[in-house]
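In this view, the complex is presented without one of its protein chains, the others remaining in place.
Up next, subunit A:
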Amino acid sequence: MVSAALSQTPRDPGMAVAIRDASQAFAIEDRTLPVLDRVSLDVQPGEFVALLGPSGCGKSTLLRLLAGLDRPSGGTVLGDGVPITAPDPSRVLVFQDPTLYPWRTVRANVSLGLEAQGLLRRQSHRVQQAIDLVGLTGFESAYPHQLSGGMAQRVALARALVNDPRLLLLDEPLGKLDSLTRLSMQAELVRLWQRSGLTALLVTHDVEEALLLAQRVIVFSPRPARITAELVVDRPYPRHRDDPHLVSLRREALGLLGLET
């Protein structure tokens, strides 16, 4: 998406995602532990969808399936109608921990994807564009241990965006940030998504964050994860947390999660 303006490809900048009866189970000491139970979901190209549910319910597992890091034990996951079987730079994952490589500078961390694909020499300008995009100009030569939590997470975002992804998978990316950094990063995520037109899937257990960022909020049950409800957030951006419509949606979502009656 960094070079969205440069690339001439006519295809949609966002990826269509289809999940059909996806199930996943892990074997733990001879017992099978189901984490996903026949989940079906369709996401339109360019849509921003939040997956909301209690911690450890299996939302992250769903993202790993979409990233191609794991295969479902039942059902299928499709990206643009094609089954997802392996990782691909068009679908990138941002974790709760920035997981930057401590031995690489900010620039080298952001270069990672291009380097792995052998594109770095020809397209190194994209690295600087991505660093500028997340507002880290001037920190190119810093090492991760010199960065604050928010800055590290921005680097992780730039590392994902430099690959021109069409599907951005966000696994509680703001979960470990302090509340002020969190607010500014939420606004920035929306801005990045609006500019690029990519499809974004955000896993979160923060109701407010889901309602501020997403066009649709999918509510999951505790493990094994099952979709229990879907909320459509039909409000323009930028949103305000005291918007009465959002406040009533928030009450509804908390009720669905069994936290407010």
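What we mean here is this: a contact is a pair of C-beta atoms (placed from the backbone, for glycine too) under 8 Å apart; a residue touches a chain by one contact, two chains touch by 3 or more; residues count from 1.
One rule holds in what follows: contacts and distances are computed from a predicted model.
With the options "Heme exporter protein C", "Aldehyde oxidoreductase iron-sulfur-binding subunit PaoA", "ABC transporter permease subunit" or "Energy-coupling factor transport system substrate-specific component" in hand, the undepicted chain maps to the protein name "ABC transporter permease subunit" (source: UniProt).
Of the options A:Thr85, A:Gln117, A:Thr137 or A:Gln194, the residue whose C-beta touches the omitted chain is A:Gln117.
Residue A:Pro87 is the one among A:Gly56, A:Pro87 or A:Gly138 that touches the chain missing from this view.
The chain that is not drawn here is touched, among residues A:Val49, A:Ala67 or A:Leu249, by A:Ala67. Interface note for the absent chain: among A:Arg31, A:Arg121, A:His145 or A:His240, the touching residue is A:His145. Although one chain is not displayed, its contacts with subunit A can still be listed: residues 67-69, 87-89, 91-93, 95, 97, 99, 101-105, 112-113, 115-117, 143, 145, 159, 163.
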